[in-house]
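Removed from the display is one protein chain of the complex; every other protein chain stays in position.
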Amino acid sequence: MNRALDLLHRSDVQKPITLVDLDTVEPVYTLRPLRKELTVLGLDVVAWETSETMGLGEAGSVIRPDMRWVLKRPGSIVLDIGYGVKGSKTLNIIEGAGEDPELMILLVLNLGRPLTGTYEDMLEYARELGPVHGLINNSHLGEDTSLSFIQEGALVVSKVGKVLHIPVVATAAEERFRGELGLSDGLGHPVRYLKRFMPHAFW
Amino acid sequence: MTVELNMPKSWRQETKPHKFCPGCGHGLVLKGLGQAIDELGIQDKVVFGCDIGCSLLSWDFFNCDSVQTHHGRTGPVITGIKRARPDRIGIAYMGDGGGYAIGAQHLVNAAMRNERITVIVVNNVNYGMTGGQMAPTTLPGMKTETSPYGRDIETTGYPMQGPEMVAAIVREGAYVARGSMANVRQLKTFIKRALENQIAGNGFSFVEILSSCPTNWSMNAKDTWNFVEQEMPKFFKVGELKVPTKKEE
Amino acid sequence: MAEIKPIVGEKRAFMTGNEVCTWAALAAQADIMYGYPITPQNEVMHYWTRLAPKYDKKFLQTEDELSAGFTTLGGVLSGAKAFTATGGPGNVLMQEPISMAEAMRIPTVMVIQQRGGPSTATVIYSQQEVNLTTFGGNGEGHRIVYSTATHQDLFDYTIKAFNVAWKYRFPTFVLGDGYQAKMRESLTIYDPESRGIKMTSSEPLIGQPGMPGVDRDPSLLRNTYNTEEELYVVIKQFQKDYDEMTPQIIEHEEFDCEDADVIVLTHGVVSRSAKMAVRELRAEGLKVGYFRPITLRPFPTVALKKALNGTKRIFLAESAEGQFYRLVTQSIYGQTVPIDTLFKPGVGITSEEMVEKLRTIF
Partner (left out) sequence: MAKVIKIALAGEGGQGVQSVAQIMTNAANEAGKEALYIPNFGVEQRGGVSIAFCQISDEQIGAPKFEKGDIVIALSGRAVIRCQQYVGPETIFVYESSIEGVDKFLPQNAKRVLAIPALKTANDELHPRVFNVIILGATLKATGILSLEDARKALELKLGYKFEQNPKLRELNFRALERGAEIIEELLASK
């Protein structure tokens, strides 16, 4: 969401900007309730409307035809495909995903998640996935995030990137760290500042 | 609103386009069912019961009286209706989880009693709605959310052979078949025969349809089609398994 | 088709409680029973299967209580007066279909003959299925529960259950127990119409005449909703309907409460002993009163509060470890009358025991 909104305001990026909710892994965290809000901000949002999802509730992993064909759209497209092996395989459903040279697959890593909580775990996790073009350090602990935790995450993600020969594209951090972090995370990666939407995004 | 071409008359237009995933087999099965209902002219007699799971999305699919039940319990609800109102044509529509796991005892006993209902099980070898867990029908070695390293038949058994099991226990008069979304003409024929068998009062009618779940299989259209057409029939043989000998023609 | 009446006028009978339930269902013009064997309700099925064909009624023996419950729902949906009977672990399974009946306002009738619990426990007797029958399932207890004490009650309230269920569209229970199921005593069975009881007619919720989509909308029935808010509106409406119905159907029995120092609170078969005990002690001049809720859901809160006005103590007895007690205390919240209890889970309570216990209170 933040990336899509960011792109919206950049002159060097093709418009329109389309944001696609393809998270079938854990759809409890979903764009559905934010769809209207994001549309008002100028994004084209491809997601279910909650009122259309009879019985899907928190677990419904059903995709829409317009999701399957979304890469045929003009402009720039941001796909949220969930996480893990299942997330990476979601691209198989998207028409043209396999042969699109412009499709960048970015792996978002968080040292705060137990599954990627150590260097070893993070490396193993990244190795299991299909092709990845870049890494993003998104290490955080929600409300309890500290500057040092973000930086520790940046360090571990960098190590993983070196071993796998994948560049680290950025570090993501909450807006409140802008004063302390500035433009770089200390290891030379640019920082992308985030507004947290998810606290009120429950399906 | 886009109206699908050749939409069966018994389909409810207000609820189309339907909400199944692109490439999902449910749409094709329900189309075959709709055509069969049209051809038999039974729209006003059908009571359509749907299970929980993806089949739930069909609760308002037809201009037929419909009732959405609990997971696995559609067979009993339709049985109860048919017993009290034998002039109704009862259709119990469910997935392989509802038919072969949580509702297996109902399927077995409805078959044993030769209930005059039609049960349609859409087999996509996983639990779709809940995010792709292993089902009784999951193929050996197949990776799912609850068999991330592949289904181990030593610890989780072999894919359930629904129609074979039903065919083995039913009496004369029952109709048992397995169709596939890969052959929609045959699929419709099987469903139609199953309904005709109920109308004739011969006995229990059971059709399994091999179907797809591209979303949870994470497969593109070509691979999905290939899986349904090539891989699934290796375990699930398509065809009629039991046909009443005394056909009422 | 001219219906052959199973009972013409009235007659005195001497039989088991299960047999009473069957005759009552026949008298109430029930069309079909669905059931699964479990003690102590089996004879309801036994008598039904013997009598039903004579009156053109139907029966289906299912594979379990889940199926018995859901087929009953199917029968009711199709417009039949359908019922089932169960108890104990069967009642546990029955909560799943009852949840659906609550969610879709399907007027099912169920006879529960309580047995010892938890688990398989005893097949004999208890009052331990009060929690389950009043508030089981994953809903709000939108159901009607009659707790019977005598065979006359079993007959009267089984007939009433059909009428109330179909009038208000809430699943309705007749809550008996193993003792009532198996014992024989006398009662008067009757044709309800001969007593001026107007039977509520049933109607199909599916399969109405006409072509759906042309002559009428199809019946599209569901119990799943898209959003929290949608569900909220539905449940709130159910609650409103339930609250409006409550004053119409709550029932209780009481005597000697006006000047009572101690009021004896019991329900079901235990109230038989309470009645004897209260009469015996009153005859000795002790100021004791008797109050027995007949509807456990909805609960006769107003009447109970009124009866308790001015009393010094409550004596509450039940064949369970406080299940009835919880219904009572939540209903009279705010009252400070001390409560003495006699909890005997899974065991009967005699009037002698009650008299003895009551004497220690005075």
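All chains are identified by letter, namely A, B and C, in their written order; residue positions are counted from 1 within each chain.
Please note the rule applied: contacts are C-beta pairs under 8 Å (C-beta built on N, C-alpha and C of every residue); 3 or more make two chains touch, one makes a residue touch a chain.
Just so it is clear, the model here is predicted, and its values are computed rather than measured.
Every shown chain that the unseen chain touches in the whole complex is listed here: C. Screening C:Glu185, C:Asp217 or C:Glu230 for touch with the missing chain picks out C:Glu185.
Taking the complete complex into account, C:Lys275 is the one of C:Arg105, C:Lys275, C:Arg292 or C:Arg313 that touches the chain left out.
Although one chain is not displayed, chain C still touches it through residues 12, 14, 39-40, 122-124, 150, 178-180, 182-186, 269-270, 272-273, 275-276, 279-280, 283, 348-353.
Please note the rule applied: only the chains that are shown with their structure count from here on.
Put simply, the chain closest to the centre of the protein, by Cα centroids, is B. Relative to chain A, the chain whose mean Cα position lies farthest away is C. A separation of 38 Å divides the Cα centre of chain B from that of chain C. Chain A and chain C, compared by their mean Cα positions, are separated by 56 Å.
Note on chain placement: the centre of chain A and the centre of chain B lie 37 Å apart, centres being C-alpha means.
Multi-chain contact residues of chain A, defined as those touching 2 or more other chains: 52-56.
Those residues of chain C in touch with two or more other chains are numbered 222, 224.
Only residues 10, 12, 43-45, 47, 52, 56, 59-60, 62-70, 73, 75-85, 88, 105-106, 108-109 of chain B touch chain C when the two sit together in their complex.
Of all the residues in chain C, the ones that touch chain A in their complex are 222, 224-227, 230.
Residue ranges of chain A in contact with chain C, taken from their complex: 50-56.
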